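All protein chains but one are shown in place.
Here the chain labels run A, B and C in written order, and each chain numbers its own residues starting at 1.
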Amino acid sequence: MSASTAQLLISCPDQQGLVAKISNFIYANGGNIIHADHHTDFAVDRFLTRIEWQLDGFKLPRELIGPAFQAIAEPLEATWELSFSDAVPRIAIWVSRQDHCLYDLILRQRAKELQAEIPLIISNHEKLDAISTQFNIDYHHIPIAAATKEEQEAKQLDLLQQYQIDVVVLAKYMQILSADFIAKFPQIINIHHSFLPAFAGANPYQRAYERGVKIIGATAHYATADLDQGPIIEQDVVRVSHRDETKDLIRKGKDLERVVLARAVRLHLQNRVLVYGNRTVVFG
Amino acid sequence: MSASTAQLLISCPDQQGLVAKISNFIYANGGNIIHADHHTDFAVDRFLTRIEWQLDGFKLPRELIGPAFQAIAEPLEATWELSFSDAVPRIAIWVSRQDHCLYDLILRQRAKELQAEIPLIISNHEKLDAISTQFNIDYHHIPIAAATKEEQEAKQLDLLQQYQIDVVVLAKYMQILSADFIAKFPQIINIHHSFLPAFAGANPYQRAYERGVKIIGATAHYATADLDQGPIIEQDVVRVSHRDETKDLIRKGKDLERVVLARAVRLHLQNRVLVYGNRTVVFG
Amino acid sequence: MSASTAQLLISCPDQQGLVAKISNFIYANGGNIIHADHHTDFAVDRFLTRIEWQLDGFKLPRELIGPAFQAIAEPLEATWELSFSDAVPRIAIWVSRQDHCLYDLILRQRAKELQAEIPLIISNHEKLDAISTQFNIDYHHIPIAAATKEEQEAKQLDLLQQYQIDVVVLAKYMQILSADFIAKFPQIINIHHSFLPAFAGANPYQRAYERGVKIIGATAHYATADLDQGPIIEQDVVRVSHRDETKDLIRKGKDLERVVLARAVRLHLQNRVLVYGNRTVVFG
Partner (left out) sequence: MSASTAQLLISCPDQQGLVAKISNFIYANGGNIIHADHHTDFAVDRFLTRIEWQLDGFKLPRELIGPAFQAIAEPLEATWELSFSDAVPRIAIWVSRQDHCLYDLILRQRAKELQAEIPLIISNHEKLDAISTQFNIDYHHIPIAAATKEEQEAKQLDLLQQYQIDVVVLAKYMQILSADFIAKFPQIINIHHSFLPAFAGANPYQRAYERGVKIIGATAHYATADLDQGPIIEQDVVRVSHRDETKDLIRKGKDLERVVLARAVRLHLQNRVLVYGNRTVVFG
């Protein structure tokens, strides 16, 4: 399936005829639907869908698909997002001192598991600069202190603009972003090293050890102004035992963090995550 | 969501306009689609879908939905199956000596996790008769020997007809059904106590122990003439260690067998399993 | 391995020679060790062990093993617990309205997965009385109201004494026990229907749904005066998706609750759980 496709993520109040109207729009213009998944959340009477069709032979040029679909979406009060399978989004990876998620994302991008460019690494430490050199990625060291946070965030925003970044991935970036920053650049995926909502906040592995849990987890979510409260994209877990000290939880957790974050980033890049309220529909 | 719905499982060669044609049929008749999931298997260029809509306000009476849809399906060379969410299929449970899956299915049916009736238990042993009494289900003891197999299978078929059975669940029935029987009554779900295709055939736990595997599994599949080769509906696994002897694998495996079989039966009853070739699409 | 064994759970400050002293005691008396597992928790410098040996040929009569071992334990400042593999502990199962864990425990006991007797069911509702009849177990209906809680707990304690109960299993008993009760009868295993410490307290499935988690869990723990804060024995999880409403989480969770509670009860009955502080060592 190398041919290009278009993808629509749509959210609107439930009513009759939604699938028909959307699929007729595609069919009438000569598109062949290859994946479609419709879900109704009855708790809020909301219709949520992802639909993907082949662009080969589609009669509308790309730049007209959005305007044309808006004519259908407007009377349905639908919010929607259009994307193309051959787009190559630009990722900025933010890190502190730990390198495992950074390496993992870069290697997956190199292995073409993630269809994206990674032109920028931002860190509040200098430690991982060598990795950026190794893989030829720009590295910007922006230290954060309480007094300078506002101006440093301004610098970060400038960099995101300058590098034309589409999505920020917090790959073990151990700083809290201000609500103001997130409002200005909301496309942010974070990995939290616990099975949220358990152990939100600092030192989750230490607290997991102290609580004596038998399973630990990791959670990838969109960052919001409320720390560790954003919509969850993906979670996974691993069994631990009394033999595991905090340092073992950290080691085992790293494997989780890598794979959970990578899955979330891949789902996001493939436009498979639809956020509504504080929930996500993940179209697998 | 207590209102009744109709469900279509459809399989046909891939082509443009399939979603539009199907959803137009439903919309034109006043149906509201509440779940739909479309999948294209590019390896065989086949379109596979499950679509479900509310019957409340639907203009076609139930008995005309099939004939009306057939007019759409025929030019698409589609095979399809129509079902209704308020149907109550009739299950025959077949057992030998082990009771854990039998109890589990009955209790789930009583707890309304399985929307079905269980009017009939067939066994090649007398051992579990007391359970049938406890839950007021008819129990037929039909012993099997090589010499009598053909006539005994004839008796079994008679019972299935007499009790108007829709689906047979082999809940640890330790006999092999003849190809002839399966041809005459193909709606059969079996639980095999291994992670197929590993350890097909007899004594899988003993062989898993001997091989020294670190994980064991169970597999629910449709029975076909080739033993343990039918389309897989559901599988699950559990970790084991050197401390687990064969008897521990059996004990741990029982928990798997219960839950894997129950999930498969539930998916089947909800018409969420579409078989094509030797594969299944499970619409979750 | 049908021959009887003795089991010691030992906890003491770490020091040299502990394994030698304990194993010499057993060897000197003619015992053959069949399982032993020693663990040192360096965070608190504590030695924790479980050791099991065959009684066949052991020179000390059962009633003298404890006193003899105390002579070794005392200078080590060890706390210890002696048990025998052929003991048949007596369980009281406490329930409210849900029957799935109750059925599960009874059936496992009948299938000899749990070596115990279950002479008593206590419930704050009358609903599950029929099950007790079905399996010939005494059922005591003790309704709880704020005003009567103290006197009702006194009745419950009387019943535990009268039936010579060794361990109480709260199998979805939806009442909080008083600290006073727990102090008087501390051998209590509870199943909480979430992945603790996430969603402690009431309505965990509803809250899990609202938070939009992708995995739910269940936790078996010893009850303590702090609600849902006791030492964790076992946990397990299952994946959920946006298609799962709260009622689906409840259904999927029931499978977890059954198996997690049953594993915890079995581990407890086999004297494989050593509690120290608010943590457990589970000797698998």
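Note that a contact is a pair of C-beta atoms (placed from the backbone, for glycine too) under 8 Å apart; a residue touches a chain by one contact, two chains touch by 3 or more.
These numbers come from a predicted model, not from an experiment.
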item	value
Residue of A:70, A:134 or A:206 in touch with the missing chain, whole complex considered	A:134
Contact with the hidden chain (one of B:54, B:152 or B:235)	B:235
Among C:18, C:102 or C:237, the residue in touch with the chain that has been omitted	C:18
Contact set of subunit C toward the excluded chain (per top definition)	1, 14-21, 23-24, 26-28, 30-40, 42, 239
Sites on subunit A contacted by the missing partner chain, in the whole complex	35, 99-100, 103, 107, 111, 113, 134, 241, 243, 251, 255, 259, 284
Residues of subunit B in contact with the chain not shown	39, 41-43, 48, 195-199, 211-215, 217, 231-237, 241-243, 245, 278-282, 284
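FYI, only the chains that are shown with their structure count from here on.
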item	value
Of all other chains, the one whose Cα centre sits farthest from subunit C	A
Whole-Å gap separating subunit A and subunit C, where each centre is the average of the chain's CA atoms	41
Subunit C, residues touching no fewer than two other chains	241, 243, 284
